[in-house]
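My questions all concern the structure below.
All protein chains of the complex are present and in place, except for one that has been dropped.
Here is chain A:
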């Protein structure tokens, strides 16, 4: 393994403990955000997903105060925010952005308070940077299992309720006609979205989580109209961006004589480049931007 990394110009890459943890947690974030991201983009919920991720930073800040796992902090706050947005009527078209923005502002205000309490009552060096922008290489090994569990739950939820979730996302009216309980599906979707946001925030920070949550999904829906294929594309793009970012951050140690650049920057930069490439490709290939799949989910398979 060691020689493989050296061969590719990154000696010690695969044998490094922090890199191994980063690769696993990063993969979790890329895969869950691909699935949830595609649903969110179809539902037109990208901004809500972004808001949830930002608001979850308050939970990350609280976790330092309480001494609990940051994943639990992110998750708790993401769920609280998700349900308050649902309760405040996030579904009503015109009001949606407004409500989301207001919850977002309130949540970030809480983050400011909790980060202040962090630094004034406990020794939490770098809390603000790690909560907001993440630090994949500084994630303790003990968080691998919880991250895997959270990602597993997302796949379980989506796997069990794929069809109703898909239908509700793409065409709520048709879903209602077909007897899908929109309330229950919406609830499940929020649970899954919260989990995905928590894993992403842990990996690349609450503020940057949105890049992973909607970037690969946004690129994927330009590459394929088939729901299953789009999810697969999002996974490939997300995984390439995250692992490529980790690889580049590791290599940057040699580029800048020991002053490695933050891994979150590379991940987000790659996501953006992939999105641009997908847009260009769709233009060249003559595919129109189409936020909704033409192949209805019930026709698939």
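As a working rule, a residue touches a chain if its C-beta (ideal position, glycine included) is under 8 Å from a C-beta of that chain, and two chains touch if they have at least 3 such contacts; residues count from 1.
Going forward, contacts and distances are computed from a predicted model.
The listed choices are "Germination protein", "Succinate dehydrogenase cytochrome b556 subunit", "Hydantoinase/oxoprolinase family protein" or "Zinc ABC transporter substrate-binding protein"; the UniProt protein name belonging to the chain that is not shown reads "Zinc ABC transporter substrate-binding protein". Interface note: of A:116, A:184 or A:281, the residue touching the hidden chain in the full complex is A:116. Residue in contact with the omitted chain (choice from A:88, A:129, A:148 or A:232): A:129. For chain A, the list of residues touching the undisplayed chain reads 12, 16-19, 22, 116, 119-130, 135, 137-141, 249-250, 253, 258-264.
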